[in-house]
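My questions all concern the structure below.
The other protein chains are all here in position, but one chain of the complex has been omitted.
And then subunit A:
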Amino acid sequence: MALKIVKGSIDRMFDKNLQDLVRGIRNHKEDEAKYISTCIDEIKQELKQDNIAVKANAVCKLTYLQMLGYDVSWAAFNIVEVMSSSKFTYKRIGYLAASQCFHESTDVIMLTTNQIRKDLSSPNQYDTGVALTGLSCFVTPDLARDLANDIMTLMSHTKPYIRKKAVLIMYKVFLKYPESLRPAFPRLKEKLEDPDPGVQSAAVNVICELARRNPKNYLSLAPLFFKLMTSSTNNWVLIKIIKLFGALTPLEPRLGKKLIEPLTNLIHSTSAMSLLYECVNTVIAVLISLSSGMPNHSASIQLCVQKLRILIEDSDQNLKYLGLLAMSKILKTHPKSVQSHKDLILQCLDDKDESIRLRALDLLYGMVSKKNLMEIVKKLMLHVDKAEGTTYRDELLTKIIDICSQSNYQYITNFEWYISILVELTRLEGTRHGHLIASQMLDVAIRVKAIRAFAVAQMATLLDNAHLLTGNTQRNGICEVLYAAAWICGEFSEHLENPMQTLEAMLRPKMATLPGHIQAVYVQNAAKLFATVLKGEEGNTDGTAAQEASQLMIDRLPLFVQSANLEVQERASCILQLVKYIQKLQQKDVEVAEEVDALFAGELNPVAPKAQKKVPVPEGLDLDAWINEPPSESESEDEQPKAIFAKEESKHSRPRHTEVDEKELARRREARKQEQANNPFYIKASPSSQKVYQEAPGVEHIPVVQIDLNVPLKVPGLPMSDQYVKMEEERRQKERAEKKKKEKKKRKEKRSGRGKKHDSAPESEEDITPAHMVDIVTEEMPEVGMPNALPSDDDERDPTDPHKALDIDLDRPLADSEKLPVRSHRATEAQKSPTDGETENATLQEPKKKSSKEKRDKKKDKERDRKKSKEEKKKKKHKHEDKEEDLLGGQADEPVLQSEETSQVAEPPTSSSTTAEVSDLDFWLSNAPVPSNTQEAATVAAAAPMPSVTAPDSEPDEPKDTEMEETKSSKHKKKKQKKEKEEKEKKKKKKHHHHHHHSDGAGEESVQNGTVEEEEPLPPMSNYCLLAENSYIKMVYDIQGNLQDGSQVVVSVIFENKCSSFLKSMEFNVLDSLNSKLQRPEGSGPHDGLVVPFQLPPGVSNEARFVFTVQSIVMPQKLKGTLTFIVKNEDDSTHEKLDFKLHFTCTSYLITTPCYSDAFAKLLESGDLKSSSIRLEGVNMPFHHLLARICFHHHFSVVERIDSCASMYSRSIQGHHVCLLVKTSAQTVSIDAKCDEPTLLGNVLDEIKQTFSQC
């Protein structure tokens, strides 16, 4: 047998293996393709053999050939064969090949499902690993669906190696099979706290990747990640988490506030640049989200900027690049802090590295001021000249224009300079931004009236030299500039010095090679020029010049009439006929100029894109109504109205719309409006239409700033922007001199003041007055082209984006229908295979069960132990103290009560868990004063040593009691049963009485508090009410729900030392009930008191917080407790105690939660809520006081208020919604309330009633 194998392998060793193939290819450099084709033939032969080793070798070679670009999909089936080999060596080769060349449309993939499942459950971890790795590359929706459950099982594998791979691949599974996300998420979340750092890192990785796409669904994980961030030391994990926080903060500014501190600490402490950089990045994101500009964050900005400067100054180009990248993010919100590093950024413009220059360019945008704009642009123009490669040059070009045109040309003081810059830019070769330059030219010429004469002169020169620009006739090429030039010359032709010459230039035959839309503008504007020429020649008796012009038109226009472009043709033939007619008139010596000129009369004013909206629609005009009946569907395409100047794009055949419904039309209309709004050329189409509307009031509302030109300039020929820089300098100097004079005068006048302040201060921004004003349509202009500042919402997302499907609410509890499909018996082999889904499930569940069983057992053991010890104690006590027996008997009524309560515990609806989780986050985020729950517990625990309990009077704990009661009764059954019953009854009465009395007292206290404050117009209110008081100490308390945990409330107690002695060793203890328990530090017994973590000198008060867990919140409760303390005088000290009763009202379980009226309405409509109502008579206070009281004392928020009627909302810590409708008339207040928990509602209403009962 062995011999046979050896023989086989000897045969095999003469096959080519991968190395041989590579070597062969290297040796056949001249005829590589031929050699490879022979190799492929060999491989095909090898694949036909039965020997799996031969096949594997062939597949291995194919993988290499695939890398060289050969299609190997024909061997897909053989790859599957190799994958299913039982040997790891071959399996690995197979999976590698599959991962390289399988994809969703590979049809053999569906054959692999069972094989992969088998491998996933292989006892060999590397078989599993290889399968997971392979699967991660070629998982399809089908595979994801079929294997999701298996992979989920692997997430709890014993080997971390498998766990981390399984966790990581889940992301791919989610992408392909979004339904798996919800069922798998809890386990994924669990893995965030996996003991193995690799698994943890993988889980963080996956969740970060998920959260990046749909951050809002993962906000509730913020506390967990926060914990990880503060505890993890793995930089990879930290970076991912910090990046994640960067994505979350825009959604939750409070999170940002919380993050700032730990992040700044990290920035200070870390030595890893990558971590530092990400921290800075996230701090920036936080600062952006908090953009309200809180003063105390300026330090953080400074820190960031400062660190970034260090990065930028670093010799490492990578750090420099990243520094600039991050800087540009700060720039958006805090431009001032970046501006101070202008020197550095300008320096980076000269860097040899293009990436860095590009980043520096981005920053320049925010660097410019009126003062330095010219200087910076000059520098950029130098770069433009030097730049090699059109990409960088184009980038420079757009940046120059961006910088200059930002915020309505805010920084341009001299528009002649800007026009000349634009003209210089036209000399760039091969740029793709002709359109951009053209639109700038048009914009400036239209909006800066004073510049028109200059602009026209420049444009005329451009037209004259058009041959220089026509080389590049591709779309968006520089020839687009001619469009602008022609239009400007035509429209403002009155400024032309020699219109005839320009007319000639525009009608050159060569122009017929320009793109159609430019020709169209040429033709139209030639007509305008013609009109101007005629007008200019009007006075002349001679008239030859005018006739020459007509002749020129008649000679040249036929060329355009023949144009293939419809637009050009139409215009040209129209104008040609017009000119022919004019010529006839001219020959009869008729004065025509005026009439011709009237064709183009009317001044053009800049109009905001939205101006049309301000024009009221005349009465009786329905813009949406059909003018003619809609044409048949097939023609609908042609019916689409076109812009007057047809754009080329519209000609590209659009996909045929078979259905054009109203909606679609509306959408298109909207899109077209948008397009026109953004199209600088569109404005041109409106002169005539504007005339029509001139009478309309809307247009006059648009404020137009008048122009003030104080530097008349005439520079003949092509402009040199540098000249303007100099001129501008001079102008500014002059201005400055004037200003100084004025200032001097002023200063003389008020010398006595704090005069010297402005003495030699550098020229400030405001000092530079622009030479021309821009016609600014102030109102709506900024909206033009403003990018969406916020990350795009779902609607805008690409519908094919796979991440859209993953936008899933993860907090909702899992429904049965959502469980991952467990594999059912389908294939025959599956029955044999040990990987059957059910067995797997069983194995999965078994350990769980076991563990829970174990736990339970342990618990039981503990309980048993406790019982025993107690029993013993009890016995002793029992023997010694007869009195206690009575008391114990008195407790007997409690268990009954408790059992009721526990039955209620089960009631809270499961849906509350979601809201509870959300509110967890709220609590976590809002607990600025109260440290987060765990922390608090820790602090309390730290503060509390565990001394022997100074037993609270004599009443022991309830749970104990029940046990004791039981044991006792079993022991003394026969003897004492009767007696006890009697005792119980007696005690009950006593107790009830006691309770009642006490609660009354407490109620009075709080109400009194209220009434005293009531007299003030807007009463300052306090929720603190008296807990207990004696001659030494006074305690007041307030109870707040803990949003983080639906079962916790925080009791804040203020201790006030009333005596002249020092109070110390205070211990706070409460008798727990089954329902409510004081949270004690771990390790302390259920009777131990909590040490109040401070001492009280005379007259001082301080606050301590205690956390209680409550189960049911629908009923108010009272807990008895005791405070023990030592009063220390100079000579002696005494032990004192003070009993109290904590009253947990139902109100204290409510948490003020804002609610929007629409959500509120939905809630009411939902019909899940039960209603109840009360009436309060004789309430004598203003309605807003009443509301304020309910809000303050009962933790409600006002949803909506209309006159004397208001809707209010609150939510319990367990997520019950409580809605109130409060109405008042005369002195009667009626409150209609709805809540999903009637008992809770009843109690809350009672409490509200009590609050007002004294008014």
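Quick note on the criterion: contacts are C-beta pairs under 8 Å (C-beta built on N, C-alpha and C of every residue); 3 or more make two chains touch, one makes a residue touch a chain; residues count from 1.
Definition applied: contacts and distances are computed from a predicted model.
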{"item": "Protein name (UniProt record) of the chain left out of view, among \"NEDD8-activating enzyme E1 catalytic subunit\", \"U6 snRNA-associated Sm-like protein LSm3\", \"Leucine-rich repeat cysteine-containing subtype\" or \"AP complex subunit sigma\"", "value": "\"AP complex subunit sigma\""}
{"item": "From A:205, A:264, A:1109 or A:1197, residue that would touch the chain that is not displayed", "value": "A:205"}
{"item": "Sole contact to the chain not displayed, among A:80, A:263 or A:322", "value": "A:322"}
{"item": "Touching residue (missing chain; options A:35, A:126 or A:1062)", "value": "A:126"}
{"item": "Residue of A:157, A:172 or A:334 in touch with the missing chain, whole complex considered", "value": "A:172"}
{"item": "Contacting the left-out chain in the complete assembly, out of A:177, A:225, A:245 or A:277", "value": "A:277"}
{"item": "Interface with the undisplayed chain - residues on subunit A", "value": "2, 5-6, 8-10, 12-13, 17-20, 22-23, 26, 60, 63-64, 66-71, 87-89, 92-93, 96, 100, 103-104, 124, 126, 129-130, 132-133, 136-137, 139, 161, 164-165, 168-169, 171-172, 198, 201-202, 205-206, 208-209, 212, 235-236, 239, 243, 272-274, 277-278, 316-322, 352-356, 358, 391"}
